[in-house]
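== subunit A ==
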Amino acid sequence: MELIREALIQMAQLVLLLLLAPGLTGFVRSVKAKLLRRKGPPIRQPYRDLLKLIRKEVVLAENASWVYRVAPYVIFATTLIAASLVPTFATGLLFSPAADLIAIVALLGTARFALALAGLDIGTSFGGIGSSREMMIASLAEPAMLMIVFTLSLLAGSTQLWMVATFLQGPDVGLRVSLAMAVVALIMVAIAENARIPVDNPATHLELTMIHEAMILEYSGRHLAVIEAAASLKLLLYFSLIGCVFMPWGLAAVGQGFTAYAVGLGTYVAKLAACGFLLAVFETGTAKMRVFRVSDFLGAALMLGLLAALLLFVSQTT
Partner candidate 1 sequence: MDHLALDVAHFLAGGLVLVSFMLLYQDRMFGLLNIFALHALVVSLSVAWQAHIQLAPYLYITAAIALVVKAIIIPVALHHIVLRLGIHRTIETVVGIGQTMLAGIGLVALSIMVMLPITAEAGTLTREDLAFSLSVILLGLLMMISRRNAVSQVIGFMSIENGLILAATAAKGMPLVVEISVAFSIIVALTVVGIFLFRIRERFDTMDVHALERFRGGQP
Partner candidate 2 sequence: MTEFGSLLVDAILLLPAVSAALLALFRDDRFTGKLNAIASFATFVTSTSLFVVRPEPGTFLIVDDVNVVFIVLTTFVAFTTSVFSASYISHELESGRLTPSYLRFYHAMYQVLMFAMNLALLSNNVGLMWVAIELATLTTVVMVGLYRTPAALEAAWKYFILGSVGIALALFGTILVYLAARSVVGEGLEAMAWSVLVREAPRFDPHLLNLAFAFLLLGYGTKVGLVPLHAWLPDAHAEGPTPISAVLSGLLLNVALFAVLRFKMIMSANPGALAPGPLMVTLGLLSVLFAALMLYRRFDIKRLFAYSSIEHMGIITFAFGMGGPLANFAGLLHMIYHSLTKSAIFFSVGHIAQIKGTQRIPDIRGLTASHPLLGWGLVLGVIAIMGLPPTGIFMSEFLVITSTFARAPALAVALGLGLLLAMGALLQWLNGLAFGEPHGPDTPSKASYVPMLAHLALVLAAGIYLPPSLVAWFQYVAGLLG
Partner candidate 3 sequence: MALTVLLLCAGAWLATSVVALAAARRSTATSLVYALALVVGAVALGAALDALIYSSDSIRAAVLPIGLPWLGAHFRLDALSALFLVVVNLGGLTASLYGLGYGRHEQAPGRVLPFFPAFLAGMNLVVLADDAFTFLLTWEFMSLASWALVMAHHRQPGNAKAGYIYLLMASFGTLALLLAFGLLAGPAGGYAFDAIRDSEPAAGMSAAVLALALIGAGSKSGLVPLHVWLPLAHPAAPSHVSALMSGVMTKVAVYGFVRIVFDLLGPPEWWWGAVVLTLGGISAVLGVLYALMQHDLKRLLAYHTVENIGIIFIGLGLALAFRANDMQVGAALALTAALFHVFNHSLFKSLLFYGAGAVLGATGERDMERLGGLIHRMPLTAIAFLAGSTAISALPPFNGFVSEWLTFQAVLLSPHFPQWVLKFIVPAVGAMLALSAALAAGCFVKAFGATFLGRARTAAAQRARETDALSLAAMFLLVLLCLAAGILPGYFMDALAPVSQQLFDARLQPQHLHAWLTIVPVLESRSSYNGLLLFVMIAGAAWLAAWVIHRGASHALRRAPAWDCGFPDANPATQYTAGSFAQPIRRVFGSVVFRAREHVYMPPPGQMQPARMHVHMRDLAWDTLYAPLDVLVGFAADRFNRVQWWTIRAYLSLVFGSVVVLLLVLAIWN
């Protein structure tokens, strides 16, 4: 009985993520439009796009292989599962022991692997550009992310995300330099991983600057829809992560009852809105950087993460 209830809560979170993800993207877009004094599309536009896309027929390049057709679903599934393992409104969900923070990072890696392969499958030059740059960014972003994971898990004594969140909710966190460094690094990584300005521009189709869009250039119809959904989910995932780790207020624990869940849900949505707003402001205020400056940007994130972990290693006694 207990098991079924827990499973239900887990499923609820899954559905919640699916429902929220396009909305978040739409929200960021609309805030950005507002900031630019444009009218902009409504927040629900991404939902419409997705629905329209999945109903359209797929135009597939002649030499596309099965990798090209399977990749969207793999990307979607791994991102979804990764996102569902991050606490949103409650901690300690049923499946959370299945993967700790390192595994979540690795799951995103699997998604990226599939995406990069898909970019190479047609054999066009743009796909290759996208994959190549994506892997270059990942080669720095992923270690940076792992350094952040190190920092968090050293603080909490665990790589389990719910343990980290619980720890950070608790009283003995205090103000820590390493934590601050980790936050900055995490934000930088999140920007890079989600193809946001200044690393990449999600709205561009200017050939030589695009990264993420270059890889999915040939996708159409339901495949494109699934990939777009995965991209939204990924943004949501990072927001949830930042939310649960650095703003751990209001998180419910499993079994605390419906009210706690409701409070958790409310604060969660508020957190997302805050993050989305900040992202939009940030993106509006910055210019995109050259591709080869990205390595400096991410290198800085990696160094920050390493420094944070190092500080913790050194300060740890016994």
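Assume a contact is a pair of C-beta atoms (placed from the backbone, for glycine too) under 8 Å apart; a residue touches a chain by one contact, two chains touch by 3 or more; residues count from 1.
Inclusion criterion for the candidates: all candidates are chains of the complex that A comes from, given by their letters.
It should be emphasised that the depicted structure is a prediction, and the values quoted were computed from it without experimental measurement.
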| item | value |
| --- | --- |
| Complex partner of subunit A (touching, any copy) among 1, 2 or 3 | 3 |
| Subunit A residues touching candidate 3 - in the complex, by the definition given at the top | 54-63, 65-67, 73-74, 76-78, 80-81, 95, 97-100, 102-103, 106-107, 109-110, 112-113, 116-117, 120-129, 131-133, 135-136, 138-143, 146-147, 150, 153-154, 157-160, 163, 205, 207, 217-218, 221-222, 225-226, 291-292, 295, 302, 305-306, 309-310, 312-314, 316, 318 |
